[in-house]
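Just one protein chain is left out here, and the rest sit where they should.
Up next is chain A:
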Amino acid sequence: MAATKTSKEQRYDRQLRLWGDHGQEALENAHVCLINATATGTETLKNLVLPGIGAFTIVDGHTVSGEDVGNNFFLSSSSIGKNRAQAATELLQELNSDVSGNFVEENPDKLLDNDPEFFHRFTLVIGVQLPESTCLRLGSVLWSASVPFLVCKTYGLIGYMRLVVKEHTVIESHPDNALEDLRLDQPFAELKSHIQSYDLESMEKKDHSHTPWIIIVAKYLEKWLSEHNSQPPKNYKEKEAFRQLIRQGILKNDNDVPEDEENFEEAVKNVNTALNPTKIPTAVEDLINSEQCSNITSQSASFWVMLRAIKEFIQSEGNGSLPVRGTIPDMIADSQKFINLQNVYREKAMQDAAAVSKHVECILQSVGKVSCKNASFLRVVCCRSLAEEYSVDSVNKDEITSYMDSPDSEMVLYLMLRAVDRFYQQHSRYPGVYNYQVEEDISKLKLCVNSLLQEYSLNVNIKDDYIHEFCRYGAAEPHTVAAFLGGSAAQEVIKIISHQFVPFNNTFIYNAMSQTSATFQL
């Protein structure tokens, strides 16, 4: 089987560099359900099948129409008249033989009537182009079963995604610009003694010029603290003075001209980074103080157990701080000095991780290591249920009205999508599908808009232009918008399955007219 492993590693190489072997494993153990194999649906699945998702099941009761084939890469003209789930499964399956493709020739409403537990088996369900009633029913079943639900819709030039997940934990958020964890404001014992082992004054030039900037800053910080009543540089003026102090440490040659010491230049440049106070990020503080962390039961997810262990660490061995991360940025230094310094941080991190592990009761040893390195970046995403979003009692009026202060904000598109759903509810069709309907549906759609705003007591104004535009769309699903949404949706699904990177919370709107997008929490 070595050959198969190598060829899979080769095939998935470019994505393994993003989410690692463990992320890939999570993907290969997942089974997602797609409801409705329209272009948006098949494009989403394509972007999951290609990276090797374990299995997919398409649920679709529709037969393929000529219109369907026109915008869908995974339907061919020979599938006209066939069941859409079956036709799409064939062409999607063909993309990747590692993936197991299945289909159910059934309307989701029927399944909800007869066998709602059918949906419990899935890692995640993707609902595409669903009418409001089906969406809400399905949402309720999945919420009770704690199965994440991603709602997607392409409506004309508008893309819409809604993520519904009760509690999604992220250990590896992979932040783009993370602050370093250097502990220079409160050096731990091993770091202190390592710093002490250096004597800058008595060093030879070669060593002096290749001492890591972390050491340099630490030394000069010691000097500063002794001269400033143990107060570190706080404002710009003081930091400038501190930089000057460091510059003065640059060796001078016989003619009193400063030598070229790049490591000192690095030290000066990194003063701000070095002086960043060691602090527990607010997001992590909130998690530690949360109810789930305080009340650990046998039902608690391992994420919370581990977080609790970190909390206990903070209160004991950590002396108020998180476990040391253990990495340092690259910097000018000779190999030995750099490696030795790096090892001081690394060993402390391992020590702290071991301490956390001790606080953890069961088999979370490996999770413990990963979590400690990422302790600053732990995130939890909780999305409200659809029921809460749609209920008059708990609708997020503030969010809606504040965004609608700008009448062309993407929020108006959200309201229009809701209005269009209402239209479908009343007329069993979408507005403006046929040319002759476009004009006459405008007033009908306007009634739906008004009833929507009234029902939720939303004191906002929707321009007639948008009502006209949504009639114009005629519920079209242009392929390029479906492709954009398919890419976006697939990546969010991968985030949920792998618990890496942070998913959106909870409503995403894409406007292909203006090429803009927005995320709302509804």
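One rule holds for everything that comes next: contacts are C-beta pairs under 8 Å (C-beta built on N, C-alpha and C of every residue); 3 or more make two chains touch, one makes a residue touch a chain; residues count from 1.
Methods note: contacts and distances are computed from a predicted model.
Visitor: There's a gap in the complex where one chain should be. From "NEDD8-activating enzyme E1 catalytic subunit", "Exostosin-2", "NADH-ubiquinone oxidoreductase chain 5" or "MTX3 protein", what does UniProt name that chain?
Guide: The chain we cannot see is recorded in UniProt as "NEDD8-activating enzyme E1 catalytic subunit".
Visitor: Which is it among A:84, A:183 or A:210 that touches the chain not included here?
Guide: Missing-chain contact among the listed residues: A:210.
Visitor: One chain isn't shown here. Among A:29, A:65 or A:231, which residue touches it?
Guide: Considering all chains, including the one not shown, the answer is A:65.
Visitor: Touching the hidden chain in the complete assembly: which of A:113, A:167, A:240 or A:465 does that?
Guide: Counting the whole complex, the residue in contact with the absent chain is A:465.
Visitor: In the whole complex, not just what's shown, which of A:143, A:338 or A:414 touches the removed chain?
Guide: A:338
Visitor: What is the set of chain A residues that contact the non-displayed chain in the whole complex?
Guide: Listed in rising order, the touching residues are 7, 10-18, 39, 43, 46-47, 50-52, 65-67, 69-73, 76-77, 80, 95, 156-157, 173-176, 210, 330-331, 333-336, 338-339, 342, 435, 438, 465, 468-469, 472-474, 476-488, 490-492, 494, 501-505, 508, 510, 512-517, 519.
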